[in-house]
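There's a structure below that I have some questions on.
Only one protein chain is missing from this complex, and each of the others stays in its spot.
A, B and C are the chain letters, set down in written order, and residue numbers restart from 1 in every chain.
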């Protein structure tokens, strides 16, 4: 039975909740995934978020890793295409750090692509009426930082890994001009993403 | 038992569906409303949309009338505050008409306020995690046109009437930069709006 | 020689400047207007903004009155179509007041239309490559409050009056996702608006 590691983040920047983590918890309660699912919550901290994720990877040796974060302002569930070796923050992370124009890893490769089947995920979400789109940038805050560390560590290995940004929810209380989706729909989107990835992986390694 | 008239619109402008009508149909299937609910679909046509609505009002003599339309680009369910005596279209209506800078009713009053409890509706929606906001403009297309005719006809009468704009749904297939809500959440929002209005009306007329 | 009263506002909400006033000052330095132009700065205060404006109107008996305000987030210069009898603030005005769901004038008329030639103004701006659009809502903050008082006081009189919202400028330092126009272009837009209004007025009263 394959093993899946799903991560969300703790709240940050005055929001009372972080739907990336709440959706994963909801998914566990109501999901239909033919795999062992491990879920972990990561700190919104440059460096540490990714290091913690890699510790969980080392401990659980998953076949699939999907890190999830919230992107306020986005209207769709967005699998990220590429992680870049760049940090630059407009707001402090949860330890008060605000790096500017710095690399994630000194002398690291410029960028890594996701190894999730991002197009298939987007198509499967759209087929179920969930707004979805491939994103070309995971930003320069902790999400990209975590994503870059993940893709770098698993580069060349037989693990499907990547990052998915989800829209805000009304529970974040960010005002009415921020697009939102219900948590139930975000959880369902992540369930679909996991299942599409597992199916793609099964096809790849079928004898 | 009070009577409620709910209207949505037919599709327009190349969208395959109109969630204003689909949400009302869904609401009928799953709603809990202590009232007789009449639902009708209106044409997206200047003049006719409102005339048709007023015929339904005349026939059913409802206590509450809520006309519902879709506003692509909005992120929240938005009860409209005010209808203005103005028509101006960027796209043709479903009969190909595109009025510009014209009145809804020649020599009509400049504007009418909604007689729905718009603030209470917004508060009740927010309490349930549904994004909601009072809107200050119903636009200058068929929605405002219908809304103006409705408020003018019922002005001074003991009927709570108004207009609610809802966000697009993914089924409208408008591309991924248009904010959407699931149809289920829109239907639930309309159910809440009806119940809040009925409760407010019951308070007002209680002996 | 006709007389024109132009008003802008003082800064508010932590912005260091208010382009509505700065544009009017710039316009005075470089304008070509065949009229006596009086300019005044109004407080961003519910009630007082409009009262002050009406004092200036009483003192100068202008033929044209254009009140100007900034609308952060707008991409175009937007002559307002209609002022409504409604106050509701998300942020406090410059005296710390934050009214909610209140009328501008108790028992006042629901709304007044602008008496500026808003379509002609928009067409003239577009012809010169300045983004412009008729706006259907002046909001529910101090701008609409001032605008409503102005239109109510001048209703039925032979004065062309109204309100124009302008986009933010880079000098407001609101971050890079707020659309901006250069102050020079805003000043030029107001000059055009005044001249179009004077020409329309001259046509109307020609024998």
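The working rule: a contact is a pair of C-beta atoms (placed from the backbone, for glycine too) under 8 Å apart; a residue touches a chain by one contact, two chains touch by 3 or more.
The structure displayed is predicted, hence computed values, not measured ones.
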item	value
Among shown chains, those touching the left-out chain	A, C
Touch with the omitted chain, as defined above, among C:16, C:96 or C:129	C:129
Per the touch definition above, residue among C:14, C:107 or C:176 touching the missing chain	C:176
In chain A, positions touching the absent partner	81-82, 84, 86, 88, 101, 109-113, 119, 134, 136-137, 139-140
Where the unshown chain meets chain C, residue by residue	75-76, 126, 129-133, 169-171, 176-182, 185
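Criterion: only the chains that are shown with their structure count from here on.
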item	value
Interchain centroid distance [CA atoms averaged], chain A/chain B, Å	38
Centre distance in Å when chain A and chain C are each reduced to the mean of their C-alpha atoms	46
Gap in Å, rounded to a whole number, between the CA centres of chain C and chain B	31
Chain C, residues touching no fewer than two other chains	none
